[in-house]
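This is the structure I want to talk about, given as C-alpha cells.
Removed: one protein chain of the complex. Kept in place: all other protein chains.
We just call them A, B and C in the order they show up, numbering each chain from 1.
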Amino acid sequence: MTSLLRNGFLTLLLSLALVVALVAIPADNLDPCADSVAAAATTPTWSVRVDSVARRVVRGHLPCASQLTGSDSLFADLPHLLRTSGALVLTTMLLVILIAVPAGIAAGRDRHNAWARSAGRLIQTLSSLPVIVWATAIFALAFRSGQSVMTNPWVTFTAAVVTLLLGDRLLGDVHDRVARSTHELLAEPHIRTVRAAGFSMRRHLVQGLVPPVADAIASRTLLLVGGAIVAERLYGIRGLGSLVFDALKSNPMEREVIVVSTVALVTLGIMMRAVAEGAAVLADGRRRM
Amino acid sequence: MTKLIIPTAFNKRRRIPARMLSGLVLLAMLIAANIAAYIFHHERSDSYLCLAPSHIAIIRTALGAERARESSDATASFAFGFNCSGDAGSDASDSSARLFGTSPAPIARVGRPYTYRPSLIQSGNTDRWSVEAIDAAGRETGWLAVDPQSGVLTGTPLVPTTLDVRLTAKSDDGRARLQQWKLYVDDRFLLLGTDNNGRDVARALLEAMQSTVLPATIAALIVLGVGVPLGALSGFFGGRAASLLIAISSAVQSIPGILLIALAGRLSGWNLLLIMAAVGVVLLPETASGVRELVERFKRRDFVEAARELGMSDNRILWDEIVWHNGRQFIVERVAQSYAAAVLAEVTLGFLDLTDSLTPSLGRVLLVGREVNAPAMLVPALLLLLLVIGCFSLLPRGFAELWGRPR
Amino acid sequence: MGAPALKNPEPVLEIQDLVSLFETPAGVVRAVDRVSLSVQDGRVLGIVGESGSGKTQTFFGVLGLSRGTPGVVSGRARIGNVDVLEGLPEHIHERVDSDGAVRVVKDPAWRRLQEERLKGVLGHTVAILFQDPRRSLVPYWTIGRHLQEVLHRKGSAPDDARRGRAAELLRGLGFAEPARVLQSYPEQLSGGEAQRAMLALTMAIKPRVLIADEPTTGLDTINQALALESIVEQHERHRMAIVLISHDLSVIDAMADDVLVMYAGRVVARAPAAVLRDLPDEAVHPYARELRESRRRRTLGQPIVAGAAPPRPLSPTGCAFQLRCELRSRLDADRQAMCATEAPNLKAVTEVHSVACWGIAT
Partner (left out) sequence: MLGDRDVTSLAGGTEEREANTTLVLEARGLVRQFNRRVRFGVSESILAVDHVDLVVRGGDVLGIVGASGSGKSTLARMLTCLLPPSAGQVILNGRDVYTLDKETVRREVRPAIRMIFQDPDAALNPAYPIGEGLRRALMLGGRVSSEHIDESISKLLAEVGLPSSYAFKYPDELSGGEKRRLGICRALSSDPVVIVADEPLSGLDVVLQERVLALFLHEQTVRQFALVLVSHDLDRVHQVCNRVAVMFAGRVVESAPVVAPQLAPEFRYRHPYAIELAAAKDRLHYGLQGRSADHRHTSEFAATREFGTPTGTTSRMKGCAYRGACPRYVRLGRPSHCAEAVPELTEQAPHRSVACHFSEAD
C-alpha cells in the first residue's frame, strides 16, 4: 500500500508544480478578455500573475472560460466534462479487459491452441494501426452514410471508443503482457504443487494473475487518458479534452482553463491507476505478507 | 590438437535478413524524399513557398509528368500556398484583406472552374461588385466574371498566365472595399492533383514528410540518449538520483502526453524542434523504466557475478554483457516505437488542427482531406503514414533476425 | 528389503508403453520411450537413472504436471480405478509446419479433459513430494495453511481440531516446535525442514501412492537420513505404495523393494532390490553394473583416481548406452551390429528380473 500512496501523491504533487510553472511563463501578451484584471499594468511581476490566477480559480469566477463553456464558471461545467472524459476512458478500458485479458490468458495457458493464437494475431495486427488511421476510416464511413449521423452523440461516443480501443497497440500490449504473465505463472513450481495436492486452482490463478494484469491495465490507463482527449477532439465530444484543446488553440491562450483541466485529467488518471494498483495489492498475498 | 579458426565475433558470417533489408530500403526512401524536399524548401522565395522553374522541371521529370514546360516569366513562381510569412490565407499586398472573412485560392487550373465567394464582415447595406484581372502584359482577361450583387467570382481559365486580380465592392454610401491578390493559372500535370485551394498535394506530402520524419529523430535520440542510460544506470547501480529522475518522469507520464506536446508546441510558437524535444521527454519514462526492469532482471543472474569473477569492470558488465548482448533487441524495438510515436504525435497535432498552417504537416493534409472528403488527398497521406509505421516495425524484426541465434 | 506380506497384489498404479515427446531448441526429444511399469500397493518401487533419463517425466506426464509440449503422445495409464489416458489417440494429430517439419500436436480439449479426470486422483489417490521443497510450497501460505487446506478437504473436523492434527503430524516428523513451523512461510525454513513439511502435507493427504521425486538431493547427510527415515516411518504406518525416484543407487538400495533402472527414456532393467544387489556382474545390465560399482566405491570411501576421461554422450541410434558400454566390445560381430542399429526392448531373464540388452542371454 505504501508504494501506492507514495506514487500517487508524488505524481499529483509534481504535476501540480509543473502546471503552476506553466502559469508563471510570461505570456506573449496580456489577457484582453479578462476584464477583472483591469489593474494589470505593463508585464505584472511573477507573484502578481500567480496570485491573480489563483484568486480567480479559487473564487470560481473565470470570465474567459465563459466564451468556451458558455456557463458563468468553469467549475459549474467541470463535473459534466469530467464525466464525459471519464466515461470514455472507462468504457474503453472495460472493453480492453473483456477482449484482451481472456484472449491473453488463453494464449498464455496453451501456446499451441490454434484458436487462441489466431485471436492473438488478429488483435496484434488490428491494434498496430494508429488512432489516426481508424479515425479517418470511420469518417470515410460516416460520409458515405450521410453527414447527419456524426451529430448523434451516441454514434460519436461509440466511434470514439472503437477508435481508442483499436488504436496505438493498446489491445496488443495488454494481450501480450497477460499472455506472458500467464505463461510465467503456470511455470511457477508452486502452481505444480497446488495441482498435485488437489487444491482448487482458481484461487491461485487469480492471486497470481491479478497483479500483473492490474499493472498492465494501470500503465495503459494513463496513456488512454491522452488518447481519450484526442478522440474527443476528433469526434467533437464535449469533454475535458476538447476544452483543453480549444483553450490551447484560443489566441491569446487561456491559461486558467488549461491549468484546471490538466489537473482534472491528471486526477482522473491517478484515480484509475490507484484503483488498478489497489486491486493488485488486495489480490496478491505476497505483497501483503 | 585440431587447428580451429573460430571467427572471434561469432555471428559475423551472416547475410542481412530480408526483413531488415526492406526496412532499410523504406528508411532510405524516406530520407531521400526528405533531403529532396529540404533542398527545394531552402530555395523558396520569402513570400511564397514555391518552386523555381528549374526545379519544377526536375520534379516533373522525376515524377514522370508527360509535359514539362518552362514558364516564360522567370520570376513567376509556381505558388504553393503555404505562405511562410504573415498569417495564412491573406495575400501580402492589401492590408484591407482583414475586412474580408475569407481568402481567395491563389492557383487556378486550366480547364477547371475557379470560384471564390468573398464575405464582407460588415456588409449591412447592398454592394455592387466589380473585378479587374490584368495579366503580366497588361491585357484584361475575359474568363473571370463577377456577379454584381453577391460578388461571387466564377470562370474557367484557358491559358496558363499570372494575373493581378482586384475585386472591389462599392456600397451605396460610396465606401469601396478592395481585395487584391495574385492568381496563377497553371496547366501542368500534377501527379496527385490539387486540394480545394488548387495546391499540389504531392508537394504538400513531400513537404510534410520533411517536417515530420526528420525532426522525429530528435525524439528518438532523446529516448535513446537519455532514456536508455538513465534506465540502465538506475537499474544496475540503483543510484538515488537516477531513481528520483525516473520517479519524476513517471509523474510527468501521468499528464497525458499529447497535452504536454501540444502545450510545448503552443508555447514555442510551433517550433518543430521544441515539439520533438517535448515528444522525446514524454516518451522517455516508458523506455527508461523498461530498460531498468530489464537490467534489474539480468543483474540478479549469476553470470554477472561470474563476469565480475573474471575481472570484468562493472561498466563493461552493464554495457557489454547486459545492455548490449541481452538488451539490444529490446532497445531497438523501443527506439523504433518511439520514433513512430513521435511521428504520430506530430501528425495527431496536425490532424486535430492544433498546429497553425505555417508548418506543413501530414496531419493537416489528412485534416483538409477529411473536411473536403477528397480521397486524392486522404489515400496517399494514409499510405505515407502506414509506410512510416511499417518501416519502424520492420527494422526491429530485421535486427531480431540478424542478432538471433542461427537456426 | 523384506517386503511386508502382499495384502492386495493388484497394482495401484500401472503404465503401459508410455511415449512422451518434448520440443527443445535442439529438436524433438523422445523423453519417455515405451515405458511400462506397475506399482503394487504397500511396496516401494525405486527408479534410478541419470538426470534426463525420463524417470520423473514418466509420472509427471501422466499426471498432467509437465509443461513441455506436446507431452504424452501414446500409451495407457491406470491410477486406482481411473484410466487416465483413455481417448488420447483421438486428440493427437500431426500438423506439417511452415518449414516442412511434421509436428505432433494435442488439441486443447485434451487438457481440460485431463484436468477433469485427474481431479479425483491428484491429492486423493496420489501425492507428490517434489525435489525443491522451499520453492515448491506456496510462498504466500504458511505451512499451517497448507495443512489446513488438505485437512479441511479430507474431513470436516472443526478448525482447532485440524490445527491440533497438523501440529501432531509435524511432531511425528521430528519437528521440535511445530507451533513455530506452522506460522512460518516456506522461505523461512531450512532445506531439511521444508522437505519434512512437504512430507507432512503428503501424509495429511493419506494417498494410496506417494511419488517422491529426488527426496534427498541438496540435503546434507543428517537431513537426508532423516528424510528417508521419515518416509520409511510413514510408509510403515499408512501402508501406502511409494515411488522413490533418485539418481543415487544407495538411496534406492536402502529403501526400495523393486528397482527400475532407466536410461535415455527407456527402462533398461527391472528387478527386486535384493536380487539386483546379489546378481553377478555379467547378468546385470552394463549401466546397472556401472551404478553398482560407483556406489560400492562411494560406500567404501575409496579415493577417486585422477583421470580425464571424455564425456560419453547418448547415441541417437540403436541402444543409447552403446558408446559407454564395456560389454559391447566383448560381444560377437552380429550382436554388436544389433546394438548399433536397434534399441533392445525389455526381456525377462528370470521371472523377477528382466533386462534390455543384446549382450545378456535371456
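Details
Following the convention adopted for this analysis, a contact is a pair of C-beta atoms (placed from the backbone, for glycine too) under 8 Å apart; a residue touches a chain by one contact, two chains touch by 3 or more.
These numbers come from a predicted model, not from an experiment.
The chain not shown here makes contact, within the complete complex, with B, C.
Screening C:G100, C:P158, C:P280 or C:G307 for touch with the missing chain picks out C:G307. Listed residues B:L158, B:A176, B:L273 or B:A306: the one in touch with the omitted chain is B:A306. The missing chain, though absent from the display, is touched by one residue of C:H93, C:H152 or C:R297; that residue is C:R297. In the full complex, the hidden chain is touched by chain C at residues 1-2, 4, 25-26, 49-52, 173-177, 180-181, 189-193, 217-226, 228-230, 232-233, 236, 247-251, 253-255, 290-291, 294-295, 297-311, 313. Summarising the interface, chain B meets the missing chain with residues 1-6, 8, 10, 301-303, 305-313, 321, 325-326, 405.
Please note the rule applied: only the chains that are shown with their structure count from here on.
Chain contacts here run in a simple line, from one end chain through to the other with no loop closing. With centres taken as mean Cα positions, chain C sits 53 Å from chain A. The distance from the centre of chain B to the centre of chain C, each centre being the mean of the chain's C-alpha atoms, comes to 66 Å. In chain B, no position touches at least two other chains. Chain A makes touch with chain C in their complex at residues 109-116, 186-187, 189-190, 192-199, 204, 207, 284-286, 288-289.
Looking at the complex, you find that chain A touches chain B at residues 7, 10-11, 13-15, 18, 22, 25, 128-133, 135-136, 139-140, 143, 168, 222-223, 225-227, 229-230, 233-234, 244-245, 248-249, 253, 258, 262, 265-266, 269-270, 273. Interface residues of chain C, counted against chain A in their complex, comprise 63-65, 67, 69-70, 105-108, 111, 119, 122-124, 126-128, 130, 132, 135-141, 146, 149-150, 153, 185, 198, 201, 205.
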